[in-house]
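For this depiction, one protein chain was excluded, whereas all remaining protein chains were kept in their positions.
Showing chain A:
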Amino acid sequence: MKPSSLNVLVIDENRIRASIIEEGLRESGYDKVTIVEDMFGLARRIADINPDVIVIDLENPNRDMLESFFQLSRAVRRPIAMFVDKSDEASIEAAVDAGVSAYIVDGLKQERVRPILKMAISRFNAFSRLTRELEETRGELENRKLIDRAKGMLMRTRGISEAEAYALLRRTAMNQNRKIVEIAQSLITAASLLDPGGDA
């Protein structure tokens, strides 16, 4: 069998991550890739798709359902987890660390599945890196908004320029050995407490 003749099923609640994996698999020549997001009627779908390999994210609450389906199924011959290969502890750990689990159908050589699992692991890792970066950027954006607000308050109440307001925040932060955003946050909190309307 060429790689492309393997039927790969990806079960992932996260649509973006699922398509990142799909893309990777297609690039490596696996063109029979199906993605399932919700588990409604999963048993029937699996019988229809008849996959050789199933890749599922570790966080999916339906993993227990999937395993029981393997146990019960007469349509799919009893698949076994990739993990069954005890000699390869490193790849088990890598998979669990990345948050992915792969199952292969009994009879299929594990060597043929390993590249698929490897691909999934690297894509899962890439995705979580992306997510982390996005969160950091989002955090930075929030911080900038807080600092802008604090600057505005200083400019209004003390009649100083934007540069002076920023310098004041930075100086205070340095003196107190804290972050500028923390000073900005406490200024905003203090102002909201002092404001009789309390709407800040």
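Assorted remarks:
By our rule, a residue touches a chain if its C-beta (ideal position, glycine included) is under 8 Å from a C-beta of that chain, and two chains touch if they have at least 3 such contacts; residues count from 1.
Everything that follows uses one rule, which is that contacts and distances are computed from a predicted model.
Hidden from the displayed complex is a chain whose UniProt protein name, among "ABC transporter substrate-binding protein", "HupV protein", "3-phenylpropionate dioxygenase" or "sn-glycerol-3-phosphate transport system permease protein UgpE", is "ABC transporter substrate-binding protein".
Among A:I49, A:I92 or A:I160, the one in contact with the hidden chain is A:I92. When you scan A:N7, A:T34 or A:N60 for touch with the missing chain, the hit is A:N60. Residues of chain A in touch with the missing chain: 43, 58-69, 71, 80-81, 83-84, 86, 89, 92-93, 96-97, 101.
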